[in-house]
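So that we are looking at the same thing, I have put the structure below in structure tokens.
As you look at this complex, bear in mind that one protein chain is not there, while each of the others sits in place.
Take a look at subunit A:
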């Protein structure tokens, strides 16, 4: 495609982007390695997945949710937030409904452990709720299940 055609295509993509909405309380990203998906499947909550491929419709959150995302190291902290996640957060509704971030990562990356989750939390003014490594251990599953339950409980009381 010549450059002009690429620009056109992008404009159209912005304007006519296909979307699906979700009101789940947990939204996650997992690359084709599926590590993060494996963790999410062990949780007691239903969750929606941010699209991996650009051909899939964009996910729009219509209710408050927690974001669970991996960090694959990054390059001295740069390019740590994957483009799919950035695109997802590019939608105002997805930022407005974000309440907290859970990070998956690997302590081998040292000071950049779960850096993507930390950056998003800082940028969107929400807490990092929890971090775990790779697919998570049984203890991580337990902690996140219990943690999410109590995290949402007070909010739902307030509404009533």
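The rule we apply is simple: a residue touches a chain if its C-beta (ideal position, glycine included) is under 8 Å from a C-beta of that chain, and two chains touch if they have at least 3 such contacts; residues count from 1.
Heads up, the rule we're going with is that contacts and distances are computed from a predicted model.
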What does the UniProt entry say the missing chain is called, choosing from "ABC transporter permease subunit", "Ribonucleoside-diphosphate reductase subunit beta", "FeS cluster assembly protein SufD" or "4Fe-4S dicluster domain-containing protein"? "Ribonucleoside-diphosphate reductase subunit beta"
Need a quick check: the contact residues on subunit A for the chain that isn't drawn. 31-35, 38, 72-73, 75, 77-81, 83, 86, 89-90, 95, 100, 103, 106-114, 119, 121-123, 125-131, 133-135, 137-139, 143-144, 146-148, 150-151
